[in-house]
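To start, the structure itself, in structure tokens.
For this view, one protein chain was removed and the others were kept in their places.
Order of writing sets the chain letters: A and B. Residues in each chain are counted from 1.
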Amino acid sequence: MKTLFRNVAAIGLLAAVALPVEALASDYPTQPVRIVLPFAAGGSTDIAIRTFAQHAETYLGQSIAVENRTGGGGGVGVNYGVNVEPDGYTLMGGAIGAHSILPAVNRGVGYEPSDYTPIGMFQMNPVVLLVLNESDHQSLDDVIAAIGESSGSLSHGDLGPGTIHRLTFLLFLESAGLAADDVIYVPFGGGADSLAALLGGHVDFHATNLTNAAESLRAGAVRALAVTTPERVDHFPDIPTFAELGHPDVDTLAWRGIIGPNDLPSEVVETWDSVIRAVIDDAEWAATVEERGDIVFHMGPDAFAAFIDSEFERYRRLAEELDFIVE
Amino acid sequence: MRGAESARGERMAATGDRVERSAIEKPTATGDLVVGIATLAIVGLSAAIVFPLGIFVPTRVAWTANSPGFFPHLLLLAAGVLGLLLLVQSLRARNLEAPSPRAPLRIWTRAGVTAAIIAAYIASIMIVGLLVASILALAVALYHFGERRPFLLTSTAVAVPLLLWMFFVHVANVPMPRPLLAHWLAAIG
Partner (left out) sequence: MEVLIESFWIAAQGSAVMGALFGVVFGLFIAVTPGLTGVMAVAIILPFTFALDAITSMAVLLGVYVSAYYGGAVTAIMIATPGTPNAAATVLDGYPLCRQGLARKALQMSLFASVTGGILGVFVAMSIFPLVAQLALRFGPPEMFALLVFSITVIAGVSGASLIKGFLAATMGFLLSTIGQDPIFGSSRFVFGISDLMGGLHILPILIGLFTIPELIVRSVAGGRSGGAGATYIEMGPALRFKEYIGQWRTYLRSAAAGSLLGALPGIGGSPAAFLGYFLAQRFSKRPELFGRGSIEGLAGAEAGNSSVAGAAMVPMMSLGIPGGATTAVIMGALIIHGLTPGPTLFATRPEFVYSTFLVLIMCMLIMLFIGLGMIRVANLIVRIPTQILFPAVLIFATYGAYAIRNSLVDVIAMVLVGVLGTLMRLQAIPAAPLAIAFILGPFFEQNLRRSLLMSGGSIDIFVRSWFGVAFLCLALVSAVATAFAHRRLHGSSRTAVTANG
């Protein structure tokens, strides 16, 4: 299997060449823009989108209101966002969980990637596998050995079924030649309570976004055994990658971007494409993102759409292979 | 008038008297019997139809704590037991109960009309939008609650929904629902 990241890079490069940056000649936007976010306020996606929106306002020339429409693992917000008037004044904060994985694992959710228009991606979010700092498991190999000997008494907690974190851990087990049943799975509701469960010693392993764990990592409370990026993350150079530890298939990366409903006027897409490019070039924004453990990563509309399609197909296939289907 | 009411309030607080019940709040053992039977009927209906349709339980997790049906079925069991207990208890209490006078029909009609106004209000939101529906509903409700002065009635009916609307849309930044009617008109024109 080719790594996801290489695919992404190739598509991104193609798109950059193919799409000339057009000059903006339109009166959009003439009023504030609403960004509907399918996740709760204060979560890592919320903070990422709000930070982005705060910087994007300058380049858009209009204020941006972020509105959290939560529930159903993101399904409520996306169902709303794909059905709004396509006038460019209501867009969605896009994230892998709600836009790509959820429809792949839950057929009943009511939408697919073909029901929305990707406008641009601006960051990728690595997933890390964590243990407590005082844990006996010093390395990924320790974990694999321990799981093998434990006869199913060790436990893994994360942000819930049908999330990229669950998928990451399942891919890891598969790559290590272990079965899903070898580890007790304890699903939690979000980044905060699942991290608290690890800190309190109620679960042995925890897969989460690097951003959720950054503070605890810096404080030395937890240890990250591996990260899903192809290369080590600049701000966390001590965390080895799954690939260098011999698990190249564990390459799940979350992403965040701006997504609109179908049938958007082309000027809206163009305006936002240039806004996203401008924010990407904003050094202050980039520094904030990297400080938090995310990776600045840009994709334009076409590359982003192609990427989501290929990713959606992959997750749909994986969901069936790993018996991950929810409904 | 107001002074007398206030004095009554003081006395009530001091003696721990219950707030005066309205004429329709008269629980009876027969009523409990109906609640018990209704509970059991709903439990049966849920077990037979609503739960199988509403909860998807994959075979690999059936009968485990991981099953989405685990907790709802526990609750259904509890509801069944409680319904049965209420049924038995009310059957025994019915014999001891003194017959109580029923509230006059006029009072039930008034309560029914209030409920109907609320239902019509909610239904009309979808057709004419929240603002217009609220103005209409408030006018009717004011009349029903006994307000008869035409100027006060109309001005309140218009002002309250409009001011609230402006507060929500402009201060709190909440987008309010747009009427389907507007979409239909747009589709025609």
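To be clear about the criterion, a contact is a pair of C-beta atoms (placed from the backbone, for glycine too) under 8 Å apart; a residue touches a chain by one contact, two chains touch by 3 or more.
Because the structure is predicted, anything quoted here is derived from the model rather than measured.
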| query | Among A:S139, A:S155 or A:S175, which residue is in touch with the absent chain? | reply | A:S155
| query | Which of these, A:G42, A:G61 or A:G148, touches the one chain of the complex that we don't see? | reply | A:G42
| said: Using the document's contact rule, name the residues of subunit A that touch the chain not shown here. | reply: 40-43, 46-47, 50-51, 54, 63, 65-73, 75-76, 79-80, 105-106, 108-110, 152, 155, 160-162, 184-189, 192-193, 195-197, 199-202, 214-216, 218-219, 221, 288, 292, 326-327
| message | Give me the subunit B residues in contact with the hidden chain, please. | response | 1-2, 5-6, 8-10, 12-13, 16-19, 22-29, 31-32, 34-35, 39, 50, 53-56, 61, 64-68, 70-72, 75-76, 78-79, 82-83, 85-86, 89-90, 92-93, 96-98, 100, 107, 110-111, 113-115, 118-119, 121-122, 125-126, 130, 134, 137-138, 141-142, 144-149, 152, 156, 160-161, 164-165, 167-168, 172-177
